[in-house]
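The complex appears here without one of its protein chains, the remainder shown in place.
Every chain is named by a letter (A, B and C) in the order it is written, and numbering of its residues begins at 1.
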Amino acid sequence: MFEPEEIRKDFPILQRKIGGKEIVYLDSGATSQKPKQVIEAISKYYETNNANVHRGAHTLGDESTQLLEEARETIAKWIGGKSEEVIFVRNTTEAINLVAYGWGLDNLKKDDVILTTEMEHHSNIVPWQEVARRTGAKVEMVKVTSEGLLDQDNYKDKLKLKPKLVAMVQVSNALGTINPIVEMTKQAHKIGALVLVDGAQAVPHMKVDVQKIGCDWYAFSGHKMLGPMGIGVLWGKKEILNKMSPFLTGGGMISEVYVDHSTWTELPEKFEAGTPNVAGAVGLVSAIEYLDRLGIENVREHDKWLTVYGLQLIAGVEGVEILGPRDAELRSGSISFTYTGVHAHDVATVLDSQGVMVRSGYHCTMPLHNKLGVVASVRVSFNVYTTKNDIDRLVEALLEVKKIFGK
Amino acid sequence: MFEPEEIRKDFPILQRKIGGKEIVYLDSGATSQKPKQVIEAISKYYETNNANVHRGAHTLGDESTQLLEEARETIAKWIGGKSEEVIFVRNTTEAINLVAYGWGLDNLKKDDVILTTEMEHHSNIVPWQEVARRTGAKVEMVKVTSEGLLDQDNYKDKLKLKPKLVAMVQVSNALGTINPIVEMTKQAHKIGALVLVDGAQAVPHMKVDVQKIGCDWYAFSGHKMLGPMGIGVLWGKKEILNKMSPFLTGGGMISEVYVDHSTWTELPEKFEAGTPNVAGAVGLVSAIEYLDRLGIENVREHDKWLTVYGLQLIAGVEGVEILGPRDAELRSGSISFTYTGVHAHDVATVLDSQGVMVRSGYHCTMPLHNKLGVVASVRVSFNVYTTKNDIDRLVEALLEVKKIFGK
Amino acid sequence: MDIYKEEVMDHSEHPRNQGSFDNVLIKDGQVGQILEGRDSNVSCGDMVQFQLRVEDGKIVEVKWKGVGCAIATASASKLSEYLKGQALEDVREMSEEEMVEKGIGFSVNPGREKCLMLPVKVVRKILES
Partner (left out) sequence: MDIYKEEVMDHSEHPRNQGSFDNVLIKDGQVGQILEGRDSNVSCGDMVQFQLRVEDGKIVEVKWKGVGCAIATASASKLSEYLKGQALEDVREMSEEEMVEKGIGFSVNPGREKCLMLPVKVVRKILES
């Protein structure tokens, strides 16, 4: 295990004080903070190697191309894929849209079923609704149990509808639930569905191996895993990516352009039109190296420890109702709750006045909140720099809510 | 006017030596170098304000939201638009794809004409070929004269086909040609076409005012105008953006999500799904401030001076044939040429061995190169840090080509 | 905390004019019409519906309902009190700023502006339609 208090020293923003108080940043699920190593890697790239990627023209161009391709290899190794299967995108949302446009538009037709779940982030719902609108396909959702787990009986029932695609989240950003995606992927494949996994909240906290998961596509964002904004990854199986249409088109992804038609390059460039965000890829590599140094198993242990400690303390606050499963083995990264009689937004404002930063609202999971009958919730979410002290300060600050709202 | 030798001091990468030689970076058309002010603005953002944008939850979130919205205002003011008309994208290519998917798919039908030009970058050709493929519309191209200008007679003829859209470049990245887009936009509007302008090579070098141009959409990239990679802008007229379908969908751009449908937010968020690249927007603002301090008129003067000086010296080298117009008033940002008997790629390699970095190839304008009957060309391109000395070093290095190839 | 002033807390805990005309039968011979609209803030999950009973171009009664935070609730409550008795035309001509100033009477930091403004947006939506 590592010492989070030591790790905090790597994060310049955590040294900031607001209103005289040290920052307690418990909104890592929205975006993580960045260690100085990542910030410096970006600066260093711009100060030393910056160029567009096109081999052969000059030294800086070669260096930039090499950095981008090394980034691809590092990421591929990190998640267990091949390097040409790693496609750089802006974020998880774009990754999912790429599949929706590049695979969905061509492969779905009227009355085909797209199966997603009630606990998806909007980014894994709305693109499928849009594809459904354009193709006549239908979106179905696997139900969530009152405990906050995917209802596996309901999943089996929905699989009888013979969906062409199962699109599901590995770790819920609103409940923290870790879904049994290895088993679920197996079942989906048995009936011939392809499987897309939204790994936005998994990659920052646990070892991910796309081969072991067995899925067909895996999407995640750099900015939630200590990396920079503006860079994310879609991983996909080579055979499937090869058969897909390109999504964004233009410079960089074409082989030959004629007046009336064009031909595409090979993977992965086929899906990367325009100037790529090399600085972003370099920053993401630095984030992976950071996590690797800590050891991703240790990161998961730390996260589990925080979940246990947090669940215990937060649940003990009068008026608080925890959402999602109680078993820390089944959760990761965050704890969401409601506060009886006080709107989540007001709770967040009071906490903020104490220097404690959490998120309040739907967390982009409106169908889930509707299902749970919860208008809005408060979410506290972690990363490697989160400490016991952060949780203690949170609980202290929650007592302020009672003072102000008298509830 | 400003002193480019002074400006160079702001660019850390230009202090680098390769093989003992100072860098002569003449590939700014591919991507510009970044001043330390921009690099520091990005670092400072990550060190001080980094958070996801969602107002109300906490101080860092409010600060990030405010920075993103201020960036939008700065950019709007800089190009003469309204701030809700500024949509953040990754780069010019994505901006054009947004229009192709978000407007083209819904508004074009069989046999409709999309008019583009022979001098477009692939990013303003291939998305239209794709829309044409999906809708049955046809792509037509305005011819380029042997001097490297858009053939205005041919343009008038093509307008008789009643195109629904004219998509054209303001400044050619391969020829340097500045097109008369104000007049051309007027003519297009007269026959009811909408106009998209690719401003990737214009924005870094001259004052751009979308109101004066009168176009309906304007696209550009941050990374070519001293800003970071991974951020670009699509500007569009409010009335038109309002009528367009969203492109990428997911978190951030929806108002309400239900199991079976969703509703969109207002401009500009409607077009910005997922976590935005706030650090990129902050870096872009810093780049605009940098250009503003120099004075964009001075930037244009400097560029024109370099063009005059460069044309004169480069054209004087034995074996060199300049592409594009000879009048510096009609050009900006770059000079492309061929070297008789030696392939552009070999020229670039020889130049690189002398520390002079240029680009060789098609420059993503294959139809243009086919038209001109040129297999590949060498392009030298400028920005504010380019000096007379850079051109002198280029010409010296060109003499090496003769030494090695004996031509 | 500045934001949760006494007046805000009073209105959020005892909201005025809450309810709807949905189950109220407009009596025979009673002139007037009911204008209504709703809107929501996705990020905080707030939803507000306003109904204005109008007679001879004047707002004679206001009912609103919704789910929301303390700020949105207090804002809706105060706005409902203000609107009662106003001429439709006068309200239609007010800017958003005026409506906040005269109709709500308290302000919040930029972070919570959306909560404050939700009832204002709903009322403007009703008047513009």
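By definition in this document, a residue touches a chain if its C-beta (ideal position, glycine included) is under 8 Å from a C-beta of that chain, and two chains touch if they have at least 3 such contacts.
This is a predicted model, so every value here is computed, not measured.
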Neighbouring shown chains of the undisplayed chain, as defined at the top: A, B
Candidate in contact with the missing chain, chosen from A:Q37, A:Q187, A:S245 or A:T265: A:T265
Touch with the omitted chain, as defined above, among A:Q15, A:N242 or A:S255: A:S255
Touching residue (missing chain; options B:K207, B:R326 or B:H345): B:H345
Omitted-chain contact residue, chosen from A:D62, A:D151, A:E289 or A:E400: A:D62
Touching residues on chain A - with respect to the absent chain: 54-59, 61-62, 66, 254-257, 265
Contacts of chain B with the absent chain, listed as residue ranges: 342-346, 349-350, 352-353, 360-362, 366, 369, 375-376, 404-405
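Going forward, only the chains that are shown with their structure count from here on.
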Centroid spacing, where centroids are CA-atom means, of chain A and chain B in whole angstrom: 31
Where chain A and chain C are represented by their mean Cα positions, the distance between them in whole Å: 38
Centroid spacing, where centroids are CA-atom means, of chain B and chain C in whole angstrom: 47
Contacts with 2+ other chains: residues of chain B: 54, 56-59, 61, 254, 256-257
Chain C residues counted as touching two or more neighbouring chains: 42-44, 111-112, 115
